[in-house]
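What you see is the complex with one protein chain gone and the rest in place.
So, chain A:
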Amino acid sequence: MTSIFQQISDALGIMVLGMGLVFVFLSILIVGVKLVAKWGAPVVCAKPSTAAAPQQVPNHGNNMEPQLLAAITAAIHQYRNRAQA
């Protein structure tokens, strides 16, 4: 009978040790994940860029540089001529 109580107290020891280790292990992991998030979180930069992107697209469409426009027109013209030939 006494040996069972001895075993129970051993089990209690394992419980304290085990829960302690599980908490310590996962707490260190929390700190690690937070550090990595600070160092390598690309999300903060990604958000403004996606927000800015739609604004830039129409600007390009409206104010296209004349030289670029001429080059594209010439290229299309050349392609069509070649296709007809």
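In the analysis below, contacts are C-beta pairs under 8 Å (C-beta built on N, C-alpha and C of every residue); 3 or more make two chains touch, one makes a residue touch a chain; residues count from 1.
We take it that contacts and distances are computed from a predicted model.
Engineer: Of the options "Oxaloacetate decarboxylase beta chain", "Peptide/nickel transport system permease protein", "Manganese ABC transporter ATP-binding protein" or "Chemotaxis phosphatase CheX", which is the UniProt protein name for the chain that has been left out of view?
Structural biologist: Matching the unshown chain against "Oxaloacetate decarboxylase beta chain", "Peptide/nickel transport system permease protein", "Manganese ABC transporter ATP-binding protein" or "Chemotaxis phosphatase CheX" yields "Oxaloacetate decarboxylase beta chain".
Engineer: If you put the missing chain back, which residues of chain A would it touch?
Structural biologist: Residues in contact with the chain left out: 1, 4, 7-8, 10-12, 14-15, 17-19, 21-30, 32-34, 36-37, 40-43, 46.
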